[in-house]
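Below is a structure I'd like to ask you about.
This part shows chain A:
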Amino acid sequence: MTTWVPTPYEVVTRTVETHDSVTLTLRPVAESLPAFRPGQFAMLYAHGVGEVPISISAIPGDGTLVHTIRAVGAVSRTLHDAGPGTVIGVRGPFGTAWRLDDAEDLLVVAGGIGLAPLRPVLGHPAKRTVLIAGARSRQDLLYQDEIAQLSDVDVVLTVDHGDHDWHGRVGFVTEPLASIPLDPDRTTALLCGPEPMMRFCARTLLGRGLPAERIQVSLERNMQCGVGLCGHCQLGPLLLCRDGPVTGYPMAEPLLLAKEL
Partner candidate 1 sequence: MPTIAVWKFTSCDGCQLTLLDCEDELLPLTEHVHIAHFLEATSVSEPGPYDISIVEGSVTTPDETERIRWIREQSDVLVVVGACATSGGIQALRNFADVDEFRSIVYARPEHIATLGTSTAISAHVSVDHELRGCPIDKGQLLELLTALLAGRKPDLPDTSVCTDCKRRGLTCVLVAHGTPCLGPVTHAGCGALCPAVNRGCYGCFGPMNRPNVPALVPLLRRSGMGDDELHLVFRTFNADAEWT
Partner candidate 2 sequence: MTHRANRTLQVAGLARVEGEGALHVRTVGGEVDRVELNIYEPPRFFEAFLRGRNFREPPDITARICGICPVAYQMSACQAIEDACGVEVGGQLRALRRLLYCGEWISSHTLHIYLLHAPDFLGFADGIAMAGAHRAIVERGLALKKAGNQIMDVIGGRAIHPVNVRVGGFYRVPTPDELRPLAKTLHQALYDALGTLEWVAGFDFPDLEVPHDLLALRDDEGYPLDRGAPHTSTGLTFPVADFSNHVVEHQVPHSTALHARLDDRTFLVGPLARYSLNSDRLSPVAREAAAAVGLGPVCRNPFRSIVVRAVEVVYAVEEALRIIDSYERPDSPWVEVDPRAGVGHGITEAPRGLLYHRYGLDAAGRILSADIVPPTSQNQSAIEADVAQVVRSHQHLDDHALQSLCERTIRNYDPCISCSAHFLDFTREST
């Protein structure tokens, strides 16, 4: 039953990202967990409230863990509210990572909190990296300062609802995706966001000649154990905590098309 026992980590910094999201840096209290790779996730336990899957959103390489958390329910809100000094239980690393080995050009498409698991990828050495990130509104866009400082990444930001302070694009991420310059022969696309968004983006990319094999998506299902024991994260043949969340599009496509799978 030790698989169920989290390792204590302590919050060292808490950075407010948006009105409902924060980034926490966690430092091991004593023992530490093996290193995480981009795309993988941890199960974070808030004492007495519960445990939820949260992706790794940066890999500083100093043994700390970085997570960006959006408060949507009881557990995520408690984690969101955790200030420096709070001890959180962590299990992981779990799941599959983004496959970047043969990527020449990187196309990163994120919707909402979906940018969190893709953030570690932005530092990956690629010939060319394009980031298309969408959010509901300007207030929901994550990591805005950091993105502004990215020098070797082409950035396109878009929001569903613009306001007078917003001078960028308004609309869904599929629109810039249809028009940005893109070399289908050397691009690897990484998608994370709501399922319909990923489906539309993938369809656009397939239409532009990108082979399905070079599209990766990150899939979410209810997860309660992280280690293939609870059964909740099934999506067709996949146990997403083990066979996902990062999945190649050839595998994911039929699963995303089926209703209520």
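A quick word on the picks: all candidates are chains of the complex that A comes from, given by their letters.
Heads up, the rule we're going with is that a contact is a pair of C-beta atoms (placed from the backbone, for glycine too) under 8 Å apart; a residue touches a chain by one contact, two chains touch by 3 or more; residues count from 1.
Quantities reported herein were computed from a predicted structural model and do not represent experimental measurements.
Enquirer: Which numbered candidate, 1 or 2, lies in contact with chain A within the complex?
Expert: Contact with chain A is made by candidate 1.
Enquirer: Which positions of chain A touch candidate 1 when the two form their complex?
Expert: These residues of chain A touch candidate 1: 48-50, 73-75, 78.
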